[in-house]
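Only a single protein chain was left out; the remaining protein chains are all shown in position.
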Amino acid sequence: MSAQTPFAIKTNVEMGTYTMVNMKNSIVKSKANLHRTGRYAKLFGGMAVLAVTAAPAMAQTADCSFFEGKTVELIVPFNAGGGFDSYSRMVANHMGSKLGAQNMIVRNQPGAGGLLATNQTWVASAEGLLVQMMSTSGMLTAELGGADGVSFESGGFSWIGRVSGEPDVIAVGPNNKITSVDDIRAISAERKVRIGSSGIGDIDYIEAELLTTVFDLDSNIVVGFSGAPEVYASLARGELDLFVSSHSAGQQAQSAESARIMWLFDSEADPDFPDLEPIGAYLEGDDLALVTAHGDLVAGGRALAGPPGIPAERLACLREAFDQTMEDPAFLAESEATNRPVSPIGGAELADMISGLTENAPQAYVDLLRKSYQN
Amino acid sequence: MIEAALSGLLQVVSPYALSLMLIGIVIGFVVGILPGLGGPVALALMLPFTFGMTPIETFCFLLSTMVVTTTAGGITSILFGIPGEATAAAIVLDGHPMAKQGEAGRAIGAMLMASLLGAVIGAIAIVLSIPIIRPIVLAFGPPEFFMLTLVGLTFISVLSDGSMTKGLIMATAGILVALVGIDPQTAVPRYTFGLLELWDGISIVAIVIGLFGGPQILELMLSKSSIATGTASNDVRGIWQGFKDSFIHWNVVLRAGLIGAGVGIVPGVGGSVAQFIAYGHAKQTSREPEKFGKGSMEGLLAASGNNNAKDGGALIPMISFGLPGSVSTAIVLTAFLIVGITPGPAMLTEHLDVTFAMIWVTIIANVIVLLITIPLIKPLSRVTLVSGPLLAPFLLVLVVLGAYATHNSMHDVWVMLAAAAIGVLCQRFNWPKVPLLLGVVLGEICERYFFLSHSLFGWDWLSRPIVIGFAVIMAFIFFRAGRQAWLKTRQQGSPA
Partner (left out) sequence: MTDKTQKTGLTVDDYAEWIITIFVLAVMVSAFVTALDWPQYAAIFPLMISGFGSALLCLKLVQMVLVSARAGHVAGAEPANSADRPVADDEPAEKGMDSVFATSPRVVWLETLLSVTIFFALLTVAGIEATIFVFCLVYLTLVARKSILFSLIYAVLLVGVVYLMFVVLLTLPLPKGLLFS
């Protein structure tokens, strides 16, 4: 019941991407510029931006007249106000007009860590008027791991496009002495390495299991925290040794001096995060294959999809509208100004990626996932 | 520090910032009146408009909304007995009986002023603790959180309305309700009857709305009379009396505020427990404890003074660590990040003026809300004179939509209905409701932090200083409650 109490939220998946360190300076400058143009102008400017994007749609190659005058619903499988929700609202604000629809509104449908909404979208009407922002890694791991409550097949959804996909990072406490993988192994030799997690079956739990396997650690995966911020607080208090979370959550914690980000949880370096070393650098063979598989899965990020079986032409409209939104200068301006960077992937490519992940996941990885869910 | 405080203040009182606050307040008021819809919904909708605003303007816009939804929720609690949010349940306990006695105006006035005073106390608490905030937050870990939930639970002894056995039984029932859902330790679904909707547990908001609001509506429909059955003091003098009351009982408000601020600092646990500790403590130390639950001004003041102070306290871990203590603070955190503010030590040093701006906003917003509501109190309290059946459809819609809006699902409406049935039975047959609520609110948190403490520390955590301190407090509360009950039995000569 970790997502139930009014004050417990799952934030490791929900938190948006905020690349603080690099963008802070440019933001301060751009905000100063905005400030100079007059503060009322800013508020109305912001609204004007929104008004402009409600203008008639740009030309489209497919026949999208179906969407005219209709409302498209974007389902968000988490509560209002988190990072996941705010990304979705940002997309909804701009994509409706690109589609030629009357508007696109967000509907929150939280529950079971996103599974509730995903299950319902799986059997929803496939007219094209209902889409959902998927937490792709969450659904893929649940499906591959054979979790209870999954009644969908990730590959079957009508994938429209990926909005953002940041890698996960491994963080250590701000005051502990860990500077290398060997240090972790040294700790493991003396006592159990304490790795934090928001809950069994969560991505960070799977990553904790992965770390234990590939580095041969004697670990104690501590579950029961209500979300990434709480785990980071525990890390800051020195109660934990390690924690794997999204890059943005890690970045926040680092700025708050609650953590030090050490490595990227991936097999190869990422050009967007040149300062971070991938743990793949320390692995080879089967271990490397496990991390690679997981990294590919996490890259699914936050992506838009509709129920299975949307008619081809309407799906093409949706995909086109999505692509246009991702390139729209107004959208990109809002994305940058609000610290929500996007790294889009088109629908067709994404669909292939997802099918590949579900069909060709290495058996060792699937076994690890199954172990994580049936613990 | 003084320059930062002044700088923050100046940035907040500019006309533009004040107008943003006003817009935020109006939105928060309208949304807050509806039970179940609160800070989160309003804030989530306002986030897109913060694009392009400076950090301080963002707070003026968002924080004022957050402040107001609590107060607006208090108004529905008093007038209709329907809690605006889970944290407003304690306001219903004494606020609504007062409305029934024709003192709605006075109750609302008292609530408003106590909320303002509580906000001020909370603000002072933050300011005073700025030098030691980070060590304080770091000193509280899972063991301390667990003990705090236990402290909250000991107040069952105080809030059981005379029958401690029944109170304990209801509390255990409440804890069982809280345990419904996926177990955090082993991911096993517990008491979910195969329903995916129950994996996240049973919605507390729906329970609160149903348990407290349901019986009130039924009462109106049965009695066919208006809410206020006594002589109505719906003239303006009632409000001023309410204001005066909060100053007359300043020590109740002060202690409630301090408790709220202190407990609010504890992230994740603080908010849920604070109102019960404040209310329970007020009852235990009052000279007229038997009035509590029947329209005690002290009870109302304790419940109201605690709320905003707790929100103020919750800002502390958020500013210094990015650790949200409640759903509302989580959204404010998202707003921070969007606007480019990083929680952390910088907020207490270079950006101290921004921190102060936040504090000023909460205080100024509370003042504005007070001023705006004054002219509204008269028409609002007239509602208590409207005949019951006329209000019934409106109130039914209110509770249904309030429950529905928690997760956009009819499931919560059924939960609310079931809770309403239980509420009616409790009221009719003298089983206390508050311990049930206590159990529901604290049960799951209690278990989670217990296991976390064990995972992290084995059994060593039992010897931590703050843990021992809480244990002493618990013993004290129990002892005092036990003594009061024993004295009462001796007086009456009959079993409790």
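Read from first to last, the chains carry the letters A and B; within each, the first residue is number 1.
By our rule, a residue touches a chain if its C-beta (ideal position, glycine included) is under 8 Å from a C-beta of that chain, and two chains touch if they have at least 3 such contacts.
Note that this is a predicted model, so its numbers are computed, not measured.
**Student:** Any idea which chains on screen the missing one touches?
**Tutor:** Touched by the chain not displayed, across the whole complex: A, B.
**Student:** From the list B:Ala139, B:Leu390, B:Leu462 or B:Ala475, which touches the chain that is not on show?
**Tutor:** Result: among the candidates, B:Leu390 touches the missing chain.
**Student:** Looking at B:Arg287, B:Arg428 or B:Arg490, which makes contact with the chain not pictured?
**Tutor:** B:Arg428
**Student:** Who touches the missing chain here, B:Glu290, B:Glu350 or B:Asp460?
**Tutor:** Counting the whole complex, the residue in contact with the absent chain is B:Glu290.
**Student:** I'm checking contacts with the chain that's been left out. Which of B:Ala4, B:Val383 or B:Val413 qualifies?
**Tutor:** Looking across B:Ala4, B:Val383 or B:Val413, the contact with the absent chain belongs to B:Val413.
**Student:** Given the full complex, what residues of chain A touch the hidden partner chain?
**Tutor:** 105-107
**Student:** In the full complex, which bits of chain B touch the chain not displayed? Write them out.
**Tutor:** Residues touching the hidden chain, for chain B, are 30-31, 34, 37, 41, 45, 97, 100-102, 161-163, 165-166, 168-169, 172-173, 175-176, 179, 183, 185-186, 188, 190-191, 215, 218-219, 221-224, 229-231, 290-291, 293-295, 387, 389-390, 392-394, 396-397, 400-401, 404-405, 408, 410, 413, 417, 424-425, 427-431, 443, 447, 450-451, 488, 491-492, 494-496.
We take it that only the chains that are shown with their structure count from here on.
**Student:** Which of the residues in chain A end up touching chain B in this complex?
**Tutor:** 1-9, 11, 15-16, 18, 20, 23-24, 27-28, 31, 34-35, 39-40, 42-43, 45-47, 49-50, 79-83, 85-86, 89-90, 93, 107-113, 115-116, 119, 148-149, 194, 199-201, 220, 222-226, 229-230, 232-234, 236-237, 239-240, 252-253, 255-258, 334, 337-340, 373, 375
**Student:** Under the touch definition given earlier, write down the residues of chain B that touch chain A in their complex.
**Tutor:** 16, 40-41, 43-45, 47-54, 57, 86-87, 137-138, 141-142, 178-187, 189, 196-197, 199-205, 267-272, 317, 320-327, 330-331, 334, 337-340, 342-346, 407-409, 441, 444-445, 448-449, 451-452, 455-457
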